[in-house]
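Apart from one protein chain that is not included, each protein chain of the complex appears where it belongs.
Chains here go by letter, A, B and C, matching the order in which they are written, and residues are numbered from 1 within each.
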Amino acid sequence: MAKKTFSFYPGCSSQSKASSSNYLTSTQSMCKLLDIELKEIPDWNCCGASIGYAEGGELPRITLSARNLALSEKNNPGMDVVATCAACWLSTREAKERLDHSTQMKADANEALKEAGLAYEGKQNARHMAEVLVEDFGFDELKKGVKNPLQGIKFAGYVGCQTNRPFGIAGESFENPMYLDRLVEAMGGEAVTYDQKVTCCGGALAFSEPEKSQKQIKDIIESAYDHGAEMIVTPCPLCQANVEIYQGEVNKRYGTKFNIPVTYYSQLITVAYGGSAKEAALDGQIIRATRLEEIAKK
Amino acid sequence: MADMKVAAYICQGCGLGDRLDTKALAGVAKKEGKAAIVKEHEFLCNADGVKMIRDDIANEGVTHVMVGACSRRAKTEAFGFTDVCVSRANLREGVIWSQPETDEAQETTQEMAEDYIRMGCAEVKKMTLPAGDPAAVTERTLLVVGGGVSGMTAALEASRAGYQVVLVEKSGALGGWAAKLHKRTPGKSPYADPQETPVAAMVAAIEGDANIKVYLNAVTSKISGAPGRFEAEISTESGATTTEKAGGIVQATGFNLYDANNLPELGYGKSANVVDQAGLEALAKAAGGGAIKRPSDGGEVKRVVFVQCAGQRDDSGKHLPYCSGSCCLTSVKQAMYFKDANPDIDTVVIYQDLRMPGQGEDFYRSGQTKGVTFTKGKVSGVEAAGNQCKVSFQDLILNDQAQIDDADLVVLATGQVPVSGVDIDSKLKAEIAAAAGDNSLMEAYNASQQEGAVKPVSILNLTYRQGPDMPQLKYGFTDSHFICFPYETRRTGIYAAGPVRRPMDMAQAVEDATGATMKAIQAIENAGIGRAAHPRSGDLSYPIFRKEGCTQCKRCTVECPFGAIDEDEQRFPQFNQARCRRCGTCMGACPVRVISFENYSVETVGSQLKAVDVPDEFSEKPRILVLACENDAYPALDMAAMNRNVYSAFVRVIPVRCLGSVNTIWINDALSNGYDGVMMMGCKHGDDYQCHFVKGSELANIRMSKIGDTLKNMSLEEERVSTFEVAITDIERVPQLINDYAALIQKIGMSPMKGF
Amino acid sequence: MSENYRNNFLREVEEKVEEGHWVKMCMQCGVCAGSCPFGPHWAHPPQEIFMMIRAGKREEVLSSDSMWMCTSCYQCIVRCPRKLPITHIMHGLANYAYRLGLSPKKQPTQQFASMFWNNLAQAGRVNELKLSLGMYFKDGFAQGIKNAMAMQSVGLGMVKAKRLNPMELFAPHGVKDKSGFHAMLKKAREIEDRRKNLA
Partner (left out) sequence: MTEVIATNQTILVVGGGISGMTAALEAAECGKNVVLVEKNSALGGRVSQLYRYFPKLCHPICGLEINQRRLKQNPRIRVLTMAEVTAIAGGEGDYTATVKLAPRFVNENCTACGECSKAVDSEVPDAFNYNLGKVKAAYLPNKMAYPQRYVIDPSIVGTPEGEKAKAACKYGAVDLDMQEETVQLKAGAVIWATGWKPYDAAKIQPYGYDRFSNVITSVEFERLADIHGPTKGKILRPSDGKEAKNIAFIQCAGSRDENHLRHCSRICCMASLKQTNYVREAYGDEGKSTIYYIDIRAIDRFEDFYAKVWNDPNVTFIKSKVAKAVQDEKTGDVVLHGVNTEGYHRYATPHDLVVLAVGMEPSVKGADLPAQIVSDSSGFIEADPANHAFFGAGCASSPLDVNRAVQSATASALRAIQVVNRVARVED
């Protein structure tokens, strides 16, 4: 397959040494292996996530994404914008739809962008890395590159919310999207069926009302365990962080003994494609993904 | 009958040859059936078999054919000879498929088959070929009573089909309810906005249509005759009366709004600002698209409240129990009158269930888009407060007792009350209700009979023996009771259309009126060739009446479900073939058996049951006669057989047009001929009756309840005659009923009447 | 009570609240109420809030903490048979209530949400450490220490995994063109206020 180039929007949590820096590292390794070039959008800013609403309001929030898109149009012309973070992708794509749908919204946003010497035209699509893998490569194509199949590892594909709703991956359902499972299978692993695949992890409340979000996390992990999963895989940094780092808290709160690794699809692919533990940023796991590390040693 | 030649054909296909001794069957047909020609064929329904029969008809002068093969419901194309009388002995479904394929069963199975051959031969000999009604005539003119949208639709559609039309309208102008509307609800995509009513266009079309003659300020003061030859006296206000001939009639007399004066609790009559939907249309018309003013003082209208189901869906017994099906659409439309003129006006619709089916959902969305707000709630009261109104209601979503205290206008969505004339069954209904312990109807009836009581005015003024108007189904609507057959009412050739049939909106009324016109035109055409209408459509037979012998007991005239029979000057029954549906209820009712059909008579059935070979009482072989309704019970038996559901070999089944046609003489004959029991299988009766002739099965039930005395006189147990309600789906129940009954007969023992 | 069932508040919402013009389209089926993962925590689920808006219950709606339960999972949006953008309407109502100062004080998510915004608005990118510390210390220093201690294990785990960087406090991430960024946001706010007749 020919080299693919994208205008890359990593997002705050995927910066070096940020909460999902391991996502960034593994994504970069994965892209190298898949011959994808990522051109980072210069001087990109925070998308505002969905939580920005209280203070932010509508237009300022949308303008944040407009700025990123404008920067991309200017510096990375002729490419699709690709984000790895669910929230970044969602905000960007949502903003783009509203801007393109309402001439007034677009005019207003541009009026604001002018202050930063920028202009939004709406030339580029906003896509998620998972879309690129599913749509531009496809599972059969991805399968071809597998060197170290993830034999015998049972994964719970945890899709969560924002890569799934309201847009989701083309052709997938909101209630039971299959793309993560298929991806796992393509990498030689085994995908378990469980009923919390698209449950919200409560990320938005993780800080403010932890008891609420941790109830969600508990349900998700419990169901994954009950259905035989030994590892969780997700496309969303917020999901990953919540479900992984709060397991200790959850155990305290509910007297459970959860200790299940939570990984990114990018780490799976990197390992299956023969990448090292370092390249897959397995050292970034708080709960070590030992089974993956073993395979990565080969 | 002169030169009758009977031929009997016995099929050996479908296992008949293997399971039965067809040679013996042929012998029976020859010896006992007295068939001139008897032939067996290994595959009677194929081209060769059919050709054999045709050749005999052509070359041998065969006039009567007995086919011993499958059920009369099967292979109708093959055996549908129209130039000879045909009877069918049901050897397949009726014998080999319903009897076990065992050696023990062999004997009784063969006996069964032989009896059916005897019966088939006996029946066909009593049949003659229906000649059709020699007096059949028809007038290709449609009489339409009522000049609203339904009536105008009927007139225009009939004219487009090439028929003449006489349109009678009671008021001084065409248009009816629709003429009172400012706009109508949309009947077409995109279902977004109120539309102009079609009235002006329709009136213009009618005035320009040479086929349509209109009488205004006129009523039908008398209608006599029958489909094809109705005669209507049309009286105008001026007192002039003219007579018009018509072949069919469409009654499109519409509805009145339920009288809002019955709803003082909703403020009607207490404040000029509380109106019904008609009131609002009047205001809108007056405003002519401009701002609608507040009635009390002409002030500006800022808030309008629409109260749905006002005096409808009422369980208190005070108001209408039903839903009028169109008021939700109308209220949304009326709210749009305000919103389209001025979006700042608040319009709130308070509803319990918003009923806007089909594409009405688009209209609902459109209303919301325009800012009409909807509240699920139940209004408890409306009070006048100066030039405004207080509306109190329970908000069912927020679950509070809420109040809107500054409504400038309150619109009550009251329901449709049909204009259907005299309830000719009111006495009967009252009697039935009283029998069930509810005297309210009887009191109402008696009240209506008091001196000076306002008697309902007839609309059609039919000269029919059974009353001047169409029978009403419920709540005064003249709807059909049937789901598959919405136009099958009890007056052949007269069809109700529009809201007089069922509460409905304009779009439905147009569709309904077009359908009713179709049926009326069909009735006109059928009358012309003396052909029966649904459900025995195409039947050319009709009741033949032997005047000498008639005792003028009137049972036929009273019991005919279709009011087909009047009385002549000498009080003899006067049959109106074109009104007749050929069910045979009159034949069943007649105590002196002077009524019959050419191909269905006391003899065709009587001779069959007498033809059966009844073994003596020591044979331990009882005989049970089953009289089965051909519409449901008989098909159920066929399908039971297709499933190989076995039943007693002691039954002999005779299909009847309807249990209503069962004459008690058949029961007497059966019992005196030594039958051990008689089962009658008819359709469900009562409120949800399934009898295709409306009252047949019910009448049979009543008659049989009186058979007790006969049985006593013969000193027989009353179990020996039983009636059963059977549905066409009872493919497991019917065999069970038969077997249980056979067991019962075994228990009470063989009839003592054998061999007399 | 005289405001009862007047459309005044509905009109206010349509004018001033993000996606507010959708509120009138709700047909009260309640699928949103049943779909929200935090449903049980809502005093008034979305569909009920929409009804309250139509009923003119302004204070009750704007002072409710229900909207702050939304985690933007979009479950309601994808199931709504009338395609109402419920998530955004909830955010819009929350934002509007907050701006009017009617939203419940000390609503933790509200505090977090505004903290988050201010955090990103400052540097153009989120500073996760400041954000978390900010959250811990929102109820004062002592409480903050407690919170921080309670979450220590988590924090340390993150640091060990190089996913939380103490240096963030001193050398935070951020956009280079800060002035342009700030001017842009300021302008955006101005325009929004003008359009919605706010402030």
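Rule of thumb we're sticking to: contacts are C-beta pairs under 8 Å (C-beta built on N, C-alpha and C of every residue); 3 or more make two chains touch, one makes a residue touch a chain.
What you see is a predicted model; the values in this text were computed from it and never measured.
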Which shown chains does the chain we cannot see touch? A, B, C
Touch as defined at the start, partner being the missing chain; which of B:Asp56, B:Asp133, B:Glu157 or B:Asp566 qualifies? B:Glu157
For a quick check of understanding: of B:Thr22, B:Thr197, B:Gln522 or B:Thr723, which residue touches the chain that isn't displayed? B:Gln522
Footprint of the hidden chain on subunit A, which residues? 173-176, 195
Hey, which subunit C residues sit against the chain that's not shown? 27-31, 33-35, 39-40, 44-45, 47-48, 78-83
Residues on subunit B facing the left-out chain by the touch rule are 13-15, 43, 45-46, 70, 73-77, 80, 157, 160-162, 188-190, 313, 315, 321-325, 353-362, 376, 396-397, 399, 474-475, 477, 479, 481-487, 502-504, 508, 511-512, 514-515, 517-519, 521-522, 525-526, 533-535, 537-538, 631-632, 635, 639, 642-643, 684, 688, 690, 692, 727-729, 731-732
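The rule is short, and it goes like this: only the chains that are shown with their structure count from here on.
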Rounded to the nearest Å, the gap separating the Cα centres of subunit A and subunit B is 66
Chain-centre distance (mean CA atoms) for subunit B and subunit C, in whole Å, is 64
What residues on subunit C touch subunit A, complex-wise? 18, 37-38, 41, 70-75, 77-78, 87, 91-92, 94-95, 98-99, 108-114, 116-118, 120-121, 124-126, 128, 131-132, 135, 151, 153-154, 157-158, 160-165, 167-168, 173, 175-177, 180-181, 183-189, 191-192, 195
Within their complex, subunit A touches subunit C through residues 12-13, 15, 17-22, 43-46, 48-60, 62-64, 67, 104, 108-109, 111-118, 161-162, 165-166, 174, 199-200, 202-205, 207-209, 212-213, 216, 241, 245-246, 248-249, 283-286
Residues on subunit B engaged by subunit C in the complex (per definition of touch): 303, 346, 348, 354, 364-365, 368-369, 371, 373-376, 395, 397-398, 402-406
